[in-house]
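The complex is shown incomplete by one protein chain, all other protein chains being positioned as in the whole.
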Amino acid sequence: MSYDLLVAIGMTIVLIVRGIDLSVGSVMALSSVTMALLMRGDVPVLLALAAGLIVALFCGLVNGLLVVKGGILPFLVTLGMMSVARGLATVVTTGQYISFPSAPPWFSQFGRFEFRIEIGGTSYGLPLILLIGLAFVAITSLLLAYWTPFRSFFFVGESPEAARLSGMNVDRIMITAYLLSALFVWFTALLLTSANKIGYANYGIGAELRALAAAVVGGASLAGGAGSIFGAFLGVLMLALIGNGFVMLNGNPNWQQASVGVVLIAAVGIDALRTYRDRR
Amino acid sequence: MMNGLFHGLSRNVIVVQYIGLVTVTLATLIGFQVTFGNVLTGANLEVLAMNMVFEGIMALGMTFVIIMGGIDLSVASVYAFAEILVAKLMVQAGFPIAAAILITLIACSCLGALNGTLIVLFRVHPLIITMGILLTLRGINLAITDGHSVSGFSDEFLFLGQGKVFGVNLPIIFFGLAAAILGVLLANHRYFRQLYFIGGGERAARLSGVSVSRVKITIYMLSASLAGCAGVMAAAKYGAAHWAHGNLAELKAIAAVAIGGANINGGSGTIAGTVLGVIFLAVVHNAFVTSAVNPFWYDVVSGLMLLVAVSLSRFIALRNARAMLGLKQSKMDQLAAIHQH
Partner (left out) sequence: MLNAKGVSKSFFGNKVLDSVNFDVRPGEVHALVGENGAGKSTLINIIAGIHRRDSGKIVFDGKEVDFAHPLQAMEAGISVVHQELSLVPSTTVAENIFLRREKRNGVGLNDWRGMNRAATDVFRRISIDIDPNALAGSLSVGMQQLVEVAKAIALDAKLIIMEEPTSSLSEKDTAELFKVIRDLRQQGLGIIFVSHKLSELFTIADRITVLRDGRHIATEGVGSLTRESLIRMMVGRNLGNLYPPRAAAIGDVVFKCENLSCFGAVRDVNFEVRRREIVGLAGLVGSGRTEAMRALVNADKRASGSFWLDGQPVRIEDPEDALAYGIVYLSEDRKGSGLFLSYSIAENIGASTFDRYADRFGFLRPSALRTRAKEFIKRMDIRPPDESARVINLSGGNQQKVLISKALDVNPKVLIVDEPTRGVDVGAKALIHAQIRDLAQSGIGVIVVSSEMPEVVGLSDRILVFRNGAISAELDNQNGEVTQETIMTHAVYQ
């Protein structure tokens, strides 16, 4: 859930500027295997992480440039990137798990780190990554609400032309949104790689759909100009809870995946009914 | 009739594009044949064709959807759903083959109707709705099979996927027949010609009396039914149904349509183009397999091809817009010159 949350934050930002990023899952995989392969090759950890970041940001940049300068529909651009990045990740690993035994132990520990809390004699684990996820929710919410560079995402998404005439650099702002999405994807890849102690080309399959569903459930619109990080957080939470509910109802964990789609359709349905009523 | 089949095809621009596509495809084939020498063998050609045939069948339906300005991501999971449903009906419920197939196809077309109805009703981008169905259905597929594959088919059923008529695999024959029939219909039947008008301008189409909603729903039904057919044959080909089958098939289908020259925003596209697109993707895929180059390159190449195809169509559109402006400019100059004195 924490992984989904991080990706959903990035997805929300892209949706706000009227874009969509279907490549998040694949870029996550590519970034992960990059880091893992470099660490396996005894490259210093920080350097490997930086390389993973650069790979992710490069993918984000290509997405942004093709959308903004190429004028191609965002969903096609990122669909193409989805295939390319996943393909590259598979190519460089030939589909194998990439372990990195020589990496320092702290790296593979922090992804799984849990704070232990004693309540009434029982010990609960509070995963670090959940805290990180929540911290990012708070920070990005705050930035989107008050920080002018982030605030402009909304204006660009609401009306790109009006934003341009109001003196905003629409191209740069849109590209920034895709870069931010890539940044969150990299961070997710980092946590995944650390927690599982392997890099794998099949990380993040379907992540784009879950993130999209969470963001739309949380109030983001494909038409741009709307979206909330806290809403996306609730969306992720809701998907997780409903998924769990399904499991508890019939004991089959596999129903969880189906719930994502149902929630997505229900969310747009409710939204459609709302705007339909407004129109009348 | 032949004249009819190639209706809308005998136009310079499109022809140039098709010739280009054919040339690149042939060049790839011959290039790899010369280098590796194992491409143009009967066995390999069969592998080549069978590798893309199911995505190809889905691409046929996708062509219709894209021409009318829509998109259908759900085909991939409809395909897997058809595999599972037909398998369960035969293996677990003991239905006869024909009944099982019929029920499966009806179920699939209902899923398509659901897609279409939700799109018309909610007036949201088809991307969202079909993605929602994609997700839901994939989850259902996973849940009803518990992640296991379903197998144990009769030989008669297996024939649908593995059998050959005149030495050609049945799914390939199906693809060819479907492409021919749908190609003729799309080019010549008034009902399907409406798609071009819907994709070209929904408002104008509505003003001319096209019942846009009804057409949309039937086209999504067509797309889902074709995915269902592909799924049934795939179950027979693999001898097993599995929920993860068809992953990313929607992407390949869209890529084939885009490479075939259809405008992804709607209004243009042909079955002939899509068939060329499918063949091209199949050849490229095969080239990477036979050449002993790492076959994992395939995803990279198909993604790149998609990007190149849409960039190209965007470039052409920009050039046309520029030409229109040029026309206006020359008209303005002409007017100014006339009234100079």
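The chains carry the letters A and B, assigned in the order they are written, with residues numbered from 1 in each.
Note that a contact is a pair of C-beta atoms (placed from the backbone, for glycine too) under 8 Å apart; a residue touches a chain by one contact, two chains touch by 3 or more.
This one's a predicted model, so the numbers in the text were calculated from it and none came from an experiment.
The absent chain, not drawn in this view, touches the displayed chains A, B throughout the complex. Among B:T28, B:N188 or B:T218, only B:N188 touches the chain left out of the display.
The missing chain, though absent from the display, is touched by one residue of A:T78, A:S152 or A:S228; that residue is A:S152. Taking the whole complex into account, chain B touches the unshown chain at residues 3-4, 7-8, 11, 184-185, 188-190, 193-194, 196-197, 199-201, 204, 207-210, 263, 267-269, 324-329, 331-336, 338-339. Chain A residues in contact with the hidden partner, per the touch definition given at the top, are 145-149, 151-152, 154-155, 158-159, 161-169, 225-226.
The working rule: only the chains that are shown with their structure count from here on.
The touching residues of chain A, when paired with chain B in their complex, are 20, 66, 70-73, 75-77, 79-88, 90-91, 94-95, 205-206, 209, 212-213, 216, 222, 252, 254-262, 264-265, 268-269, 271-272, 276. Those residues of chain B whose C-beta lies close enough to touch chain A in the complex are 71, 118, 121-125, 127-129, 131-140, 142-143, 146-147, 247-248, 251, 254-255, 258, 264-265, 294, 296-304, 306-307, 310-311, 314, 318.
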